[in-house]
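Missing here is one protein chain; the remaining ones are kept as they sit in the complex.
We just call them A, B and C in the order they show up, numbering each chain from 1.
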Amino acid sequence: MRFFSDNAAAVCPQVLDALARVNVVDTAYDGDQWSQSLDARFSELFETQVRALWVPTGTAANSLALAAMCPPYGGVICHAMAHINVDECGAPGFYTHGATLLAGEGEGAKLTPQAIADAVRHIRPDVHQVQPHAVSITNATEYGLSYTPSEVGAIGELARSHGWGLHMDGARFANAVAHLGCAPADVTWRAGVDALSFGFVKNGGMSAEALIFFKTELAEATLMRRKRAGLLFSKGRYLAAQLLAMLDGDLWLANARAANAGARLLAEAAPERLVYPVEANEVFIRLSADEAASLRALGFDFYDWGVGEARLVISWDQSEDAIRPLAEAIARLC
Amino acid sequence: MRFFSDNAAAVCPQVLDALARVNVVDTAYDGDQWSQSLDARFSELFETQVRALWVPTGTAANSLALAAMCPPYGGVICHAMAHINVDECGAPGFYTHGATLLAGEGEGAKLTPQAIADAVRHIRPDVHQVQPHAVSITNATEYGLSYTPSEVGAIGELARSHGWGLHMDGARFANAVAHLGCAPADVTWRAGVDALSFGFVKNGGMSAEALIFFKTELAEATLMRRKRAGLLFSKGRYLAAQLLAMLDGDLWLANARAANAGARLLAEAAPERLVYPVEANEVFIRLSADEAASLRALGFDFYDWGVGEARLVISWDQSEDAIRPLAEAIARLC
Amino acid sequence: MRFFSDNAAAVCPQVLDALARVNVVDTAYDGDQWSQSLDARFSELFETQVRALWVPTGTAANSLALAAMCPPYGGVICHAMAHINVDECGAPGFYTHGATLLAGEGEGAKLTPQAIADAVRHIRPDVHQVQPHAVSITNATEYGLSYTPSEVGAIGELARSHGWGLHMDGARFANAVAHLGCAPADVTWRAGVDALSFGFVKNGGMSAEALIFFKTELAEATLMRRKRAGLLFSKGRYLAAQLLAMLDGDLWLANARAANAGARLLAEAAPERLVYPVEANEVFIRLSADEAASLRALGFDFYDWGVGEARLVISWDQSEDAIRPLAEAIARLC
Partner (left out) sequence: MRFFSDNAAAVCPQVLDALARVNVVDTAYDGDQWSQSLDARFSELFETQVRALWVPTGTAANSLALAAMCPPYGGVICHAMAHINVDECGAPGFYTHGATLLAGEGEGAKLTPQAIADAVRHIRPDVHQVQPHAVSITNATEYGLSYTPSEVGAIGELARSHGWGLHMDGARFANAVAHLGCAPADVTWRAGVDALSFGFVKNGGMSAEALIFFKTELAEATLMRRKRAGLLFSKGRYLAAQLLAMLDGDLWLANARAANAGARLLAEAAPERLVYPVEANEVFIRLSADEAASLRALGFDFYDWGVGEARLVISWDQSEDAIRPLAEAIARLC
């Protein structure tokens, strides 16, 4: 049974159905009615006027957002463990034309205003050093922690005071919102976020993420960059349809809640093993090599995460019944 | 009725079905069995060992191919009307980090060895001038002409003699092969082509093109570049499945033949109006503004193409019955 | 005797002397008193507030100016024969991160509003095509023609009406101003120029050009780009000193007048051979291969320029006595 990643999960039936529904002739690129409706639909969700662009991957969404905020000679502050820093093969450097990621520290891949200040403390404001132009945070973080609206707000205030942009990598934004129980607006633009990579693929989508600009003037140049990167699909309606299907009836929230619930079930099985509190759909537990081997012998599939730790990820489509055997196996370990 | 572009067509039922078939849990990115089978499947088709990568758009395929062949300080010879030169928002400049497109001339967007030589005649072999490193040709061309194997071979020989790479933009490769009636190998690697952007989206696909490397050593760096450009889908199997569905039973050829037949039907309706011979699924005809208006009044939708000309494009899913009314309307014009 | 290029000439004694004068300890980079005085000194010359940066080469000046005006996904309109298009190894593509040069036509490498409009006539205002963001003209042109203030003004007006920046490559700006007899302001900012590459090296300098921003807000980012390109010399005072020495007592004008006078002397020797009027320090004449050989046999060194033409360039340090023998030899040819 798979617990290694939510990005290996199957696609929601509603998403597949949506593909069939838009399988008619329409205007190419993003001129079709579905693509054209995204701004309005996401504006409604976020309770403010936004620009919403489909893009096929989270890496593309992140990189386009950073390129909109940071010039080639600038820097973006992020956590050392941020996906943009360690798992995107330098994509931000490609899209920004060589901007520098300025790495900060913090438990559970979470930045704080203090951590951000520390990360740039030694930067003199002169032309010899890369100057920060933006901050990027991941919510939920790479270790499954969720930033609360007030935590984001504190970073947003710091960013605004320096004139920096604020980007949120929301590969698991749905899981964070489901955990926080807040309005999507509360943890984004109301807290100072300028652009959000709103992930759907890990949450039941197939090949569409949404890049949301709360600072809407960033969208125009991004449309050019999206085309220039070969990301403007000629049959864009099949991306738009995926996003719309996920928003319909708050499917995105339902899927995220299901995954989060599964993660909590695992967490409750072994609270003393938890490396971090479980605030999304990922569970990091202390696990010896022998223990890991014994779980794998039972058919459970997951990644080691550093020495003596393991990462268990729950996907949108895993029922409690499917998860309980692992929970019980972990509980039995000690 | 739409004759404005094949990229607005619907997706083949076989392609949609394939998406449903792979809708199971599997390894992420391109580690799944379908993605892993592409090299073998395309090697069979091309009768030689190739590397085959899925990418979502033709622009991405073209740009990745050029980046594999041309350093940032180099140049790529292409036709002035080439899609890479006029319709990709500078994507080749993005992916190659600033390489220069060196534009040549030729009827119907078709290059010849002579046209290529002319395009670079004035380039001194010194560091002050951008030196050519590759040639890119489009087959079928942007005006619906097909390069024959021997035409490609002549260019291939020229390229080889200079140590240049040879790329083929095959957005409508299927239509060219259907027209030529040759083996895919004949008009590609046997004629000196190093990399092919093999288009499927205009031919019934949804969001998957194949980037084929006949010069297989170019693939390794391209895998890094594909990831770095945000083009490595986590659920890659849904791209692989599209390509495999198009290859199954030579669906790609059947679709292209259907579209080509439709184009011929139009061509035969008004041979005296043809700007170029019809060798694929595009028909360029002389058409006055009044004539264009009268056709549009009948419900036919198409693009003007320069002054006094119009472009009519047939899609894979347009039956002869659907096309005949336009053919008849054109025939009635004079 | 050399007539092949003014960039091979020796350095003015006043420039060498200036190097010795600043050969004392001072603040590094551009913190020294001489570098710090450039804004004021050039503002005086141009009768308006400018920002003036030293850079070592014209290619660097041009590229930094274009990068300040044009985003990576944009285009710069220039003449097909412009130095930036044919003789800088793609430097604009490097500094702008892949922007496209959009080539226009015109006699003597001179653009007009009409030529500019023609160059971009076919660009649709959509994301598929590179959109123009700036115009670059060379004064004096690559064929030794000078744009008058009103000619520049007409282009400036066109640029302003489209929101495009206007750059002037002034590798031989001094020669143009000497020919025109106008104030430097008249042919630059008063005519709509936003940035000027003000050349000194061809005019007696050693290794310093001035990049002048009339649109002063473009300077800040350029300071970062200059450093990032490895162009911020630690001993910048030796560049500043060169520029100041050239401005002192209008040495730059005196040198340019001398070179222009030499060119006129040649032009008068064979008015019927002139390909273009002589409006700077370059003379283009019709010359058969035999004639060219006979001149070379007499010890005159120059470049062929296309078939049946030759380019003769006069440097600041060539006296009329040194030029007269060539003038006479040309006159004797027929």
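Couple of notes before you dig in:
To be clear about the criterion, a residue touches a chain if its C-beta (ideal position, glycine included) is under 8 Å from a C-beta of that chain, and two chains touch if they have at least 3 such contacts.
This structure is a prediction, so every number in the text was calculated from the model and none was measured.
Counted over the whole complex, the shown chains touched by the missing one are A, B, C.
Although one chain is not drawn, the whole complex shows that of A:Trp34, A:Tyr73 or A:Phe300 it is A:Tyr73 that touches it.
Only one of the listed residues, C:Arg2, C:His162, C:Lys215 or C:Arg324, touches the absent chain: C:Arg2.
Among C:Ala174, C:Val201 or C:Ala219, only C:Val201 touches the chain that is left out of the view. Across C:Ser35, C:Thr57 or C:Thr112, the residue that sits in touch with the chain not pictured is C:Thr57.
When the full complex is taken into account, the listed residue touching the unshown chain is C:Met224, out of C:Met224, C:Ala280, C:Leu295 or C:Ala327.
If you put the missing chain back, the residues of chain A touching it would be 72-73, 75, 86-90, 93-94, 96-100, 122, 127-130. Against the chain not displayed here, chain C makes contact via residues 2, 5, 7-11, 16, 19-20, 23-28, 55-64, 88-91, 93-95, 201-202, 206-207, 224, 227-235, 238-239. One chain of the complex is left out; on chain B, the residues touching it are 71-73, 97, 127-128, 131, 221, 223-228, 232.
Just so we're on the same page, only the chains that are shown with their structure count from here on.
Distance from the chain A centre to the chain B centre is 34 Å, each centre being the mean of its Cα atoms.
In this assembly, the C-alpha centroid of chain A lies 50 Å from the C-alpha centroid of chain C. Counting partner chains per residue, chain C has residues 72-73, 97, 127-128 touching two or more of them.
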